[in-house]
Structures are given as structure tokens and as C-alpha cells.
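One protein chain is absent from this view; the other protein chains keep their places.
On to chain A.
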Amino acid sequence: METLSEKILGAQAGSFSDKQIDKAFCHDGTGIQAKIIYDEMGAPGIVNPEACYVIYDHIAPANTSQTADLHRELRDFATKSGMHFSDIGGGICHQYMAEGRVLPGEVVIGADSHSCTLGALGAFATGVGASDMAGIWVSGETWLRVPESIALYISGTLGKGVEYKDLALCYVANLGMDGATYKSLEFRVDSTSEIPMEGRLTLSNMAVEAGAKTGLWYADRITREYLARYGQTCQDQKPHDEPFYTQEIWWELDDLEPCLAVPHRVDTVKSVSELAGTPLDQVFIGTCTNGRFEDLARAAAILDGKSVAVRTIVVPASQADYLQAATSGVLATLVAAGCTVCSPGCGPCLGAHMGVLGDGEVGLSTANRNFRNRMGVGASYYLSSPSTAAASAIAGEIADPREAV
């Protein structure tokens, strides 16, 4: 029987399908490259500008005159062509799109590898490069190979201080960095477990770290309730009795413990208890993996009334997350603990600004990638959940969040 990928793309795994795109988005980094390529194509215009979004997140606000000039060029282009445009501070493209702009069953293409995040909403969402984005602008369509699927069955309940990020790190380690290449992950939940949208977004976000094309969830009550917050309605997606999965993996949430991806591979994961006491130079809480309000709130609950012992940078994933953190008091708690809060966006994750590490420094980040030199040449960093990050920020070294919550 068909998988969710096959159902949405309307073709069998392995076949190639030319698809009209429901939503296409890019950011300041890939967008300017797509604009240059679009100009080279000499197209008469953008076919479906209302389906296209340009969202500034990677180096926003601009760090140099050169970046600012590229921002200005793309900003002018996006606004004049009638595309949706989100300027600096609106948030990370994936989170911005997740806030009521993507619906179950849609085909969503983003010019960023973590576009798979939006699979959490039951959309077939995947990343492409700048040329593909320019091609979508000029035609409204692109080609896709319908992927085979791997099922990740999840059951049980998370323990104290353990997060869905810990599961994300574990499943990537289990599959390996190329274990799901050219495939889709389909997350299937036992009826006794209830995984909130923020957890689904975190789990889908890291699908690409195992090479997957997307990380899909069937739209259900959680999806409906989440989208209702943004005034959107949707139908549930019912799975067929026995979709054909090339691999099936079972995860028991009760068995998980806090863990970290160690430098410099995201698929090399160890338990926090094993690494406790490792000195840190910086902690970073944010990114499209873990910069949502709920992530900041869990970190704040641990940091409440305490002080960070190491420089700690917090970057909300979107303006909406920032505002909710401000009005709920979460932001005040983080600032009072000594955190530096920066404007919504990717922050230092891609190694461009606002908290890049120095040579020889050791960082801990709630991001999805710890490639060598990515967040600072000569630096090394660990990936963890916000709870582990907060507990470690207080200790100034890797610390187990179960002792802090």
C-alpha cells in the first residue's frame, strides 16, 4: 500500500514526477543566488509569485556592506515581483513557513536543506539549491523522484529532562549520516503517545542529517489544533493499513536519555552522563531545530534564578517565538540568568555572525549540524537539547539536565 510520500506525490516510489509547487521559499543566502540565476535565464516573469516566499534569516541583520547590498538587491526583487517577503527578524524560513503558511498534503520546496522540517505538518517538503528555486520561479513546477520510505515507530513517554531532540540525535546516529539518502522518513506514533507539533518539527528537521529527502508526519488532531492557532483548517491524513516501508525502526521514548552529538559528526552520539564535566566556552540555544518558544521555555525553567557560568547566546526561531517569550516572562528569565538574546534568525549556526567560535574553542549548540569548522574555524562543538544546553550553561561544562529539572 502507498506511503504518505506516494500519496502526496501521486506516483510510485522510484518514479519521477513533474509537480506543480504549492509553496516555494528561499532565504537571503540562497535567494540572492537564485535571483542571479533567474536573471541569467532571461524569464519574462515569475509564474506564481503568490506561492513564493523570500525570508531573511541567514545573515540578518546584515553584517557587512557587501551583505547589505545583496540584501537590498533581493529585497527589491522580491517585493517588486509580488512574492511574499519577510525582512530581518521575521525568523528562520522553516519556522516562519510552519506558522500557518503550509498545509498537509502540499508540495513544498525550500532552497535550504532543512526544508524537510515542514514534513511535520503532513506536507511533502524538501530542500533544493538555488538553480532549482529559480526554475520554480520561472515555471511553477519541478521534478521530483518519489522516494522509498523508512518508518520510525515511536511509543512511550519522555522522561524528566529528556527531549525529542535526544530522539532526533539517536535516530540519526542509528541510521548514520547517509542511512536514509534518497528516502523519506515517515514518523508513526503509537496511540498511547502524543507528540506535540514542536517535537514533530524538531524530529522532521533532522531528517536530512540522515540524508533523507523529507521527514513526514500524518496530519491528525495535533496538526489540526496547531494550525487552528493560525486560522487554518485541514483534514486528517489516514495511513493505509500496511504502507510499504524499506526499513522499520522502533523507538521507545521511556528508554531515552539526554545525549549529545560529539565533534565533528552528527551521527556520533553519546550520553550526556558519559561526557559530563567537559569544559565549554559557549552555549547556543536556538536554530530551526530548537529555537521555538517551547525550547526557550524549557531552557528558562532550568535557568530560572540561576546564572550562566559561560557565555550563552539565545536566538528565538521567529518573531512569534520572540514575542511569546517576551510576553510570557521567559525572555526576562533568560536575560536575568546572563544570556545574550539576539534577533530571530539562524544566528551563529552557519558560522557567519553573532557568536561564531574561535580557534580551539569548544561550544555546545542546540543546532542540527556540527561539521568541522562550520560554526568557527578550528572550533569543535556538541549538539544537544535545550535542557542539556541550559544545565550546561549553568555548570560551564557539559551537565546532565535530569539533575537540574
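For the reader, a short list of remarks on this structure follows.
Everything below uses one rule, namely that a residue touches a chain if its C-beta (ideal position, glycine included) is under 8 Å from a C-beta of that chain, and two chains touch if they have at least 3 such contacts; residues count from 1.
What we mean here is this: contacts and distances are computed from a predicted model.
When the listed names "Tetrahydromethanopterin S-methyltransferase subunit C", "Tryptophan synthase beta chain", "Hydrogenase expression/formation protein HypC" or "3-isopropylmalate dehydratase" are checked against UniProt, the chain not shown comes out as "3-isopropylmalate dehydratase".
Only one residue from A:E50, A:D178 or A:E403 touches the chain missing from this view: A:D178.
Across the entire complex, the residue among A:Q66, A:S191, A:T233 or A:T327 in touch with the chain not shown is A:Q66. Counting the whole complex, the residues of chain A in touch with the unshown chain are 16, 18, 29-30, 33, 36-37, 40-44, 59, 64, 66-67, 70, 111-113, 115, 127-132, 134-135, 138-139, 143, 145, 177-178, 181-182, 211, 213, 265, 350-352, 369, 371-374, 377.
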